[in-house]
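Of the protein chains in this complex, all but one are displayed in their positions.
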Amino acid sequence: MKMGKKTGEQTFQFANPPVIIATGTVAGPFEGQGPLAEEFDLVLGDLHNGENSFERAERSMLVQACRLALDHASRGSAEVDLFLAGDLLNQIISSSFTAATLSIPYLGIYGACSTVAEGLTLASMILDGGFAGAILVATSSHNATAERQYRYPTEYGGQRRPYQQWTVTGAAAALLGYTGHGPRVTAATVGKVVDMGCKDPLNLGAAMAPAAAETIACHFQDTGWDPDSFDLILTGDLGEIGFKLCRELLAEKDIHLGENFSDCGLLIYDREKQDVHAGASGCATAGLVAFGRLFRQFQRGELTRVLLVATGALHSPTSFLQGENIPCIAHAVRIEA
Amino acid sequence: MDWQTYLFAFLVGGGICFLCQLILDLTKLTLGYLLTGLTVLGGILGGLGLYDPLIKLAGGGATMPIISFGNSLAKGAIAEAEKTGVLGVLTGMFELTSTGITAAIIFSFLMALVTRPKG
Partner (left out) sequence: MPAKKLNPKQAAYQKKVKKYEPKPNALRNAFFAFVSGGVVCLLGQALTDFFGAVMDLPPEKAANPAVASMIFIGALLTALGLFDRIAKFAGAGLAVPVTGFANSMVSAALEFREEGLILGVGAKLFSLAGSVITFGVVTAFIVGLLHAILPGG
């Protein structure tokens, strides 16, 4: 079926591009020692954030990020029509408990680390479709909760592999509106699930790189834009290995990305001083960079066109143990000043 | 007790860890697989009576690595089987290893009561 707002294979263009009105970001203590510390609203002093479990700590960060976004827009939660959120924990409990606290009509979403792009895409469609006037989009991850769920207890003394990434502790939220001032989401490319036979859950960057490459190539093909149309093309959390692989895969499709190509996973930490191996991962990686740094850069007028390509590995500990490959996805959203 | 035992404890214990680290780094085997494999190896060596000479030589260098756990399980089972027959395999299994297992359970439980993970 050919619809007015869909162009090409997988891309949707918004007739009335929704506005990112305000954002809220909360980063963990380790992330606060990284080069982007200045770009976050709040840096925690303690991984527990005053709670008695890491799961509750993640939840409290997400609530804080949402409240910050609402405060920055001077709105109460009653003025928000929908809350779209997702995280990494089983049954997305961080998001659902946060939704209970905020008491905003809620749609839980799961896209692993691609959640921020999935949320922006869905929110933009709903706003552009005229179903809502204001939507809060949020995501979170916590190093200790993710490590425990996907790998080992936090105090387990196994060594990390050099291609492993470090799960970001943080939460990010953005308030999108039908009207207002701020950068706009003008188009979104929804990715297909890609399985390139990767099984190693310690090298997720490599598993996700093909999905990112497919989605980026598809966005260019669908829209007729090219890499030079953007100030910045930013993948989610590919990390060093995935980022190199993605560049190579795109070069094979004759898409050559230059200096304006980067990865959120390479930006959050100072990889010389902070021992995080291949870079950052987790839902909050793209969330913190997009709603922390990019949003501020748009406000300062430093950016005009950005393609944010958040990537997610959609496996579960069970699927991995049963020998399944790691299915991956990437969604792209075009944000313009 | 003499200085040679200490030298061999260091060399043999260190040597075992050296080889294990190489296995971890050069293959995709994770720690869980490695430790399980070492215990099985210990059980087999114990069955063949090959691990005790190493303990005699290197003392702590052989009793501290997890291989010793497999060895002790096997030795306990064999010793009791020799005394009381086939049923001894069941009754003697934890004869020599109960210290380690009990200590690990008790300490784990106590630590969980008084502290929480630091992250």
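Quick notes on this structure:
As written, the chains take the letters A and B, and residue 1 is the first residue of each chain.
To be clear about the criterion, contacts are C-beta pairs under 8 Å (C-beta built on N, C-alpha and C of every residue); 3 or more make two chains touch, one makes a residue touch a chain.
As the structure is a prediction and not an experimental result, all values here were calculated from the model.
Shown chains touched by the undisplayed chain in the intact complex: A, B. Subunit B meets the missing chain through residues 1, 5-6, 9-22, 24-26, 31-32, 34-36, 38-40, 42-44, 46-47, 55, 58-61, 63-66, 68-70, 73-74, 76-78, 80-82, 85-86, 88-89, 92-93, 99-101, 103-105, 107-109, 111-112, 114-119. Subunit A residues in contact with the hidden partner, per the touch definition given at the top, are 52-53, 55, 148, 152-163, 195-198, 203, 206, 210, 241, 244-245, 248, 275, 278, 322-323, 325.
Going forward, only the chains that are shown with their structure count from here on.
Centroid to centroid, with C-alpha atoms defining each point, subunit A and subunit B lie 45 Å apart.
Every residue of subunit B that touches subunit A in the complex is listed here, in rising order: 24, 28, 30-31, 116-119. Only residues 47-48, 52, 54, 143-144, 153-155, 158-159, 200 of subunit A touch subunit B when the two sit together in their complex.
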